[in-house]
Structures are given as C-alpha cells and as structure tokens.
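One protein chain omitted, others in place.
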Amino acid sequence: MGKKLDNFPGFNKRVSRREALSTAGKVAIGAVVAGVVAGVGGYYAGSLTAAPAATVTETRTVTAAATTVRETVTATVTAPATTATVTKTVTVGAPPTAPVTITLACDAGHNYLPWFDPKEAPEGGHYGQNQAPKIKEVLGIDIVGEEVDPGTEFSIYMADLTGPGKYNIIVYFPTYNGDILGGGWAVPLDEYIEKYRINLDDLPPVYRYLYCSWGGKTYALPYDGDFHALYYRKDIFANTDIRKKFRDKYGRDLEPPKTYDEYLQVAEFFTGWDWDGDGEEEYGTVEDFKDLTWGIFFDRFASLGGLWFDEEMNPLAPNDAAVKALEDLVKITEYMPPGFLEFGALEVFDCMTKGITAMTLTWPDVGPRAGSGEFPVKGDQVGTALVPGYVVGGKLLRYSWTGVGRVMMITVNTPEEKREAAFRVLKWMWDTSVYWVPSGLNGEDPFAYSHTSPGALPHWKRANPAWSEEGILDYMRAAAENFAHGYPDLYLPGAAHYTDILSRYIMMAVRGEISPRDAISRTVEEWRSVTKDLGEEKQKTLWKQQIVEYKRAGIWPK
Amino acid sequence: MRGPKSPYLIFILPSLIILSAIIIFPFAFNLYLSFHKWDIRFRGAVPEFIGVANYLKAFSDARFFNSLSKTLYMLSLAVPLEFFFGLLLALLFYEPFKGRRLLSIFILFPLALSDAVVGLVWGLTLVPTYGPVDYFMRIFGLWEALGFKKPISLVMTYPMEMIILADIWQWTPFFYIVLLAGLASLPREIIEAAEIDGAAKLNIVRYIMMPMLKQVIGVVLIIRITDIFKTFGLAYVMTKGGPGFASEVVSLYIFNQALQFLNITYAAALTMILIIVITIVINVFIRGYRLRF
Partner (left out) sequence: MKRRTLSNFIKALIIALSTLFFVFPLYWMTSMAFKPEADWASFPPKLIPNPITLDNFYKGLFTMGGLQGILDSFIIAGSNMILSLIIGGLAGYGLSRYKGGRNIAFFILSQRFAPPIVFTLAFFTMFSLINLLDTHIAVIIAHLTFNIPFAVWLMKSFFDGIPKDLEESAMVDGCSPFGAFIRVVLPVSLPGMIATAVMLFMFSWNEFLIQLFLTRSAVKPLPTLIPRFYGGHDILYGVVCAVALFASIPPIVIVAIFHKYLVRGLTMGYVKG
C-alpha cells in the first residue's frame, strides 16, 4: 500500500467530457454522475482479499429533456504489487509541509465511527471507518476529535463558537443552518471547492443547495444524508392470493402506492388480519411520531405544494394545504399498530423487519437492517420505493423530507493558516464517503449519486455481507430516487422553536384533542409570535436568502 | 446562650465562603441576562438592555403557566406518596428480619441510576407492544377489565401520571434511607421504655417517633419539593413534554427555551421567576410545618 500522495484515493470526475456532453443537449438538473472508485485497489490493497486486478465500471447517466443518454466506460485498475503506480491520480495542491492539528467536534457514538473507530476490520463490520489516522498518515494533519451529545449539541456548539472557539470543524445537524450559517459562523467554501475540484453535481439539489449552502454560497459538505423512503413487503405484495383479494376489493392492482390516497387504501387493506401466516394480526403501516413528528407531516405538506413560509413570512402557506396534510396524517393513524405514538425510529424499523406492518414510511435504515439478515423479515422481502405524493395542478408531486442529516463546516474561529488544511480534511471525507456511508453501523446514509450508482456496489457489499446484490441495487436505486426528490427541513434561526411548536400541535391533533384546523391555526399564530420575537425584518431577510437556495434547487413553486 | 462571638460561627464559615464564591458569578450573570435581550446566534451580537420586558412577557406566557401547573400537579401527588411510602418502608425495615439487608439494597438501587436511565427503563417497561406491562395486561385481559377496548399507550394517555410513577420509584428510596437513619438515631431507651409499658406500636410511632423525627422529615420534604421544581430528566426522556404540552414541566420548558431555542435571556428571566416561586412555596411550607430553626 503506497503512502505517496499519488495513491490518494480520489474520484475522477471527468469535468471536461461532461461539459462537452452538456453542450450537446439540454441537461436538466437531474444529471447523474457516478463516481469512479479509482485508487481503491491501491489504497486498500493491504486490507482487501480480492484478486490483484480489479475491474471498475463507471456509468454516467445524463438526463436531457425527455431522452436519457447512458454511457458506459470501463477502466482497469491494477493494484500495485510493490511499487506500481495507480493509473488515475488526483494531485491536489502542494503536499503538506508542517504538521497541522485540527480540532473536530462530531456527535457521539455511532456517528463518530467514520472518524475514529477502535475496531477496524478488513471485511464487513467496520469496513471503511476510522479515517482520522489515515488522514494523519497521508496528509500529515492531526485530528483531535471530541464527541458531543446530539441532544444538546446546539448549545454546546454555540457556546464554543461564541466563546473559546476551540473547534475548527463542526459536524452538525443542518436544522441549525439558520443559526449557524445564517449567523455567520462558517467559512465560505466555494474557493476551495473550485481549487480542489470537488464536483457538487454529485449531490442531489436538496443536499447541495439546502444542506450545504446559504444565500448563494456554499458553506458545508454533507456527512450524512437523510431522507424518507417508502418500504413495503415485496413478498406479500407479490403473493397471488393477496393480489387477487386486493383486486376484488378495490378494482386495481396492488402496488406500492404513488399517492397518499392510494397509501391510505393499501394500509386499510392490510390492517386487522393475519396476512403473513404467523398467527398474529398485522397492520398497514407505521411512521415515526415520537422523535420527529413534524417531518412526517412535511412529506405530505410539501407534496401538496406547501411552504414553511412564503415570501411574506406567512407560516405554513397555504394554510389549507397544511390542514389537509394534517387531516390525512390523522386518517392514516387508524391503520397503525397500537402504541405507535410512542414508537421511536427503532420500533418503527422493527415493525417492518418483524413483520408487524406491510409498509412503513421512514428513514433510510430499514434497507440495511433487512439486508443484515438478523431479523425475521430479511433481504428481498423488503422493497424500497419513492414516497407517495399528491396530484397538484395535474402533476404528481412527490417530495421526501430530508430532515436531520449532518453536514461538516469550518468555523470562522479557525485561523487563516489552518483553513486550507481543514478543507483538505473535508475533502478527504468527501472522497472516502463511499467507503463509510454504506455501513449500517454508523447511522450515516448515502447523500450522493456516486454512493448509489453501481460503481459503489463493492463497498455496499463489503459493509453488508449478508445482503444480496439485487437487494443492494434495488435499495440504491430507490435511495437515489428519494433524495433526488428531496425537500428540506426548515433552516432558519429558531428552527428548533418553530418545529417544537408544530410537533406538539400535530400530536394533539393526532390524538383527537383538537381538530387539524385548530392545530394549524394555533401553530401559525405562535409561529408569528416567534418570528416577532426574533425580529421580523431580520427573519424575512434570512428567509429570502433561503429562498435563493430553494430556487437554485428548483423546488420553489413558480 | 451564645453571644455574637460564638465559637460555632467558625464551623459555619467555610460553607458560607465557598458557596458565596462559587454562586456569585452565576447568579449575577443570570440576573444581568434577564434584563437584556441577546441573540447570541448571530455573530457579533451584543446584549441590549430592555428592562423588565422579559418578565412582563413571562406573565403573558400561557405555556409558562401551563408548565407551572404541571409541576404543581406533580408536587401534589409525588411528594406525599413518596414520603408515606418511604416512611412505611423505613418503619418496616427498622426491626431486623431475615434478608433485610438484601431487600434494602434492592430498594436503594434506583438511587444509583441517573434520571435519563430511570426514564429510559420506565419507558421500556411501559411501552406498548414491546413492553412487559402491556404484555401482562394483555394476557390477563386487564385492558378490558379497566374499560379499554384495545390496549392503550399509558405514557401517551397519562403522561404526568407515568412520570410521577417513575419519580416515586426513583425517590422513595431517598425518603427511605434518610428516615431509616433518622429512626436509628432515636434514643433507644425512650422507645424501649414505651414498649415495656405496653404501648401500642402505632402509638409509639405517632406520639414518640414522629415528633422526634420532625426536623429530619421537614428537611427531606423541603429538599424533595425543591428538587421536583428543578428536575426535568424524567419528562425529557419519557415524553419530551408531550403529547402536546401535557407533561412539559417548568424546568423542561426553561431548558427548551435556553438550550434548544437559544433564548437565553428570556430563559434567565423565567429562571428568576422560578426561584421566587420556589422560595415562596418553601416559606409557606416552613411556616405551616413550623420547622424549628
């Protein structure tokens, strides 16, 4: 395994060829570039048990208007015997001279594994984690890391940012973008991105513009991409008796629902009887109410064309759409297992993998969990699909809420001389993300097209040895679809306050304590009061900066 | 009769000095904040003096009053129940019996767990479908017996009551251990004399033990009352104050304002109001209880 900079694993993003293609046709925002895993063989030669020569296939799909052009490029990479050089190299700037120390803050536990992992195995398990020692080895940058409690990380980060300013890199939830980016605490990265040739087209619009940017500038790179996906029991849906039953009852074929009305119907169909033969009654679906209540509301509201705020800072516009979204949410709860209000993410995942529900609309984790084979429902029994939506103005609008997630930024407290080194750390994590993201262990989910295209398959397989290839491919495809249809969480100062209010009223409506209409009107009223407290003009200005990003992402209504 | 130069002042001095030294800055800082407006999320923001505006806002803050009412509700149920249960246990464990030490250790176990763990464990115990309580109620048909058509989520339907239940589990041992020590400190001669005279057990407890324990009982009640105003760990872990605002106790609300919404100046004002409320409640209690100083 070479230690020279030449063997630095990088993705060869052939910018010039792509540009040529784009002039040939009209490239819509849905351009997909698959990353090449060049250098993988060289870098991991010590830990791979693969054959010396690895064949890597790069596929680039460019969507132009109504036609799709697919181009396949095959490259052969020969792992070095002792002194051979990897054919594709990425030389980025001058090699580091003096050692540099960068202080990093990231949330504790699982999410820390990509940086530091005490137990790194060559195969499966902790494959791909523990990047910090490698960064030290190759780049000479010493990373001092601190684990932070995610529940209070906001105040801990703010205390450091406004005070001692010890942290150079912070990994945080983009929900605090309004406060952290809008507040001016992050170093703009556009220059470095340009210099180090990071291809942001690899990101779907929602992550590129909403997770990572503010007011037209890029300030962060993704660390974890979250989105909602629809999971369903593929095996049950394919069962001929059940299909017949469904057809007889509803007059159409049983498929993963595309609209929320269909979703309601399918959920109703599967509730209250034993469709998998285990002697227990099952249910239609389940969603995560406990932890991030507003998110499941937002999948629906966004698909109805709803906005967090309109340009005049009117909350939850249009209100009627908000009421409908909440009403639909209340309706679906009838087909959920008892006690669903208390189910956190773990219990929701288990409903799927333990055969309690036929569907679930939730986080990316369900796929790898089924793939791990450790639960009664495994592998190909679970199918992944794009979340449902609503037909608005003749078009089917399907948005997947991309709340939570994580991004990494460089703090303004970082002295000038260290900033470039800090960026090189970010770039390293960007380049190596395809190694550590596929692991179900660390809670990080795919966020780039290169994570979900066939070139990434070897990494998914290594990280999830019990998952079948078809299962992985199906999941990757659906993941890409969902985050391509991503809709952002609220990024504005005070986001935590706004969403806290919304969640509580949603809960009350779901429990029947107040009507959905009442819930929305009270939320709107309190949101106005919060906006006033934070300074109406200031909020408006900051929201306008956000709208710039929505427009760049193409998700602001015309 | 001790004069002003009482030798006992020396005993007290270290505490006073240390406490004052540590407390003064936080208190002053908090007071300062409560009269200002400071949006620390914005780089370069400075505190802005706004007089009593934060306090006025608190008085029209429905959510704040809701949180106070939830806390008072908890106080009214948890404290008496914990006290009587703890006292009962202390009396029962006062006399030796086989296995007393082992059982006593079991009873004291909850004290060794932090709020978050207690909340987690009770959450797991009470969760529907996966939890043992729900399971038992199902197999013995207790849900129907109680009048529910299908099993319900106890934590969602009775959030405050479940929090209080977890609190009783966690803090009854506190009353138990202190009252047990109190009983053990009582002069044996008087109690034995009464026993020899043939007094009924209940009367011994009521007329001899309780009066002698008055000081200790008063102190533990004050401590517990104060602590209930301050704790939010159970609510945070079990319900996050939900559903809706049903279990958002006052310290949880202040925590949310300060650390989640980052309104640290408003939270500072709420804190000062809370301290005043606690002071009033404790004063009323001391007067009513006639605690000897």
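Letters A and B name the chains as they come in the text, with residue numbers starting at 1 for each one.
Going forward, a contact is a pair of C-beta atoms (placed from the backbone, for glycine too) under 8 Å apart; a residue touches a chain by one contact, two chains touch by 3 or more.
Here the structure is a predicted model, which means the values were calculated and not measured.
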Q | Hidden-chain contact residue, picked from the options A:363, A:460, A:491 or A:543 | A | A:363
(Q) Can you tell me which of B:89, B:163 or B:238 touches the chain that was removed from the display? (A) B:89
**Q.** Hidden partner chain, residues of chain B it touches
**A.** 1-2, 4, 6-12, 14-16, 18-19, 22-23, 25-27, 29-30, 85, 88-89, 92-96, 100-101, 103-117, 120-122, 124-125, 129-132, 135, 169, 173-174, 177-178, 180-189, 212-213, 215-216, 218-220, 222-223, 226, 229-230, 233, 251, 254-255, 258-259, 264, 267-268, 271, 274-275, 278-279, 282, 292-293
**Q.** chain A, residues in touch with the chain not shown (by the definition above)
**A.** 107-111, 118-119, 145-147, 149-152, 156, 159, 163-164, 224, 280, 288, 291, 344-347, 349-350, 354, 356, 363, 365, 374-375, 404, 442-445
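Methods note: only the chains that are shown with their structure count from here on.
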Q | Distance from the mean Cα position of chain B to that of chain A, given in whole angstrom | A | 41
Q: Under the touch definition given earlier, write down the residues of chain A that touch chain B in their complex.
A: 152, 154-155, 158, 161-162, 179-180, 182-185, 337-339, 341-342, 347, 350, 356, 412, 493-494, 496-497, 500, 503-505, 507-508, 511, 513, 533-535
Q | Footprint of chain A on chain B - complex, ascending | A | 39-44, 123, 127-130, 134, 150-153, 155-156, 241-245, 256, 258-263
